[in-house]
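Then we have chain A:
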Amino acid sequence: MPFENISEFIAMGGHGLYVWLSYAIAAVVIGYNLISPRMAKKQLYKEHQRKLRREQS
Partner candidate 1 sequence: MIKLVQHTLQRELTLAYRRRADLLNPLFFFVLVVSLFPMGITTDLDKLTEMSGGVLWVCALLASLLSLDLMFRNDFEDGSLEQMLLSSAPPQVIVLCKIFCHWLVTGVPLTLLSPLLSIMLALPGHALPVLMASLLLGTFSLSLIGSIGAALTVGLRKGGLLLTILIMPVLVPVLIFGTSTVQAIVLGLAWPGYLAFLGAFTAGAFALAPWLTVAALKVSVCD
Partner candidate 2 sequence: MWQLFVRWFHKWSSPKWFYEMSKPWSFWLGWAALLITTTAIIWGLGFAPVERLQGNSYRIIFIHVPSAFLSEAIYVTIAIAGAIGLIWRIKLAYYVAKICVPLGMSMAFLALATGAIWGKPTWGHWWVWDMRITSMLILLLLYIGLWALHNAMERPESGDRAAAILALVGVVNIPVIKFSVNLVTTLHQPATLKFTEKAPMHISMLIPLLLSILGFYLAFLALMLVRSRIEILRRERKAKWVQQEIEQLGNR
């Protein structure tokens, strides 16, 4: 085990900033990639609804 306790794990032997910053950016990028398909689906649905309404009126 490289780390004895949680604070050592967070500190990463003085490199905590770099490691956690990297992982934070990774989380943001991957998170965006996971969420954006959902947003796109919603957008498609909304556009479809708008089109239906336009055709009805």
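Picked so that all candidates are chains of the complex that A comes from, given by their letters.
Observations, loosely collected:
We take it that a contact is a pair of C-beta atoms (placed from the backbone, for glycine too) under 8 Å apart; a residue touches a chain by one contact, two chains touch by 3 or more; residues count from 1.
All of these numbers come straight from a predicted model, not from anything done at the bench.
Screening 1 or 2 for touch with chain A: in this complex the touching candidate is 2.
The residues of chain A lying in touch with candidate 2 in their complex are 1-3, 9, 12-16, 18-19, 21-23, 25-26, 29-30, 32-34, 36-37, 40-42, 44-45, 48-49.
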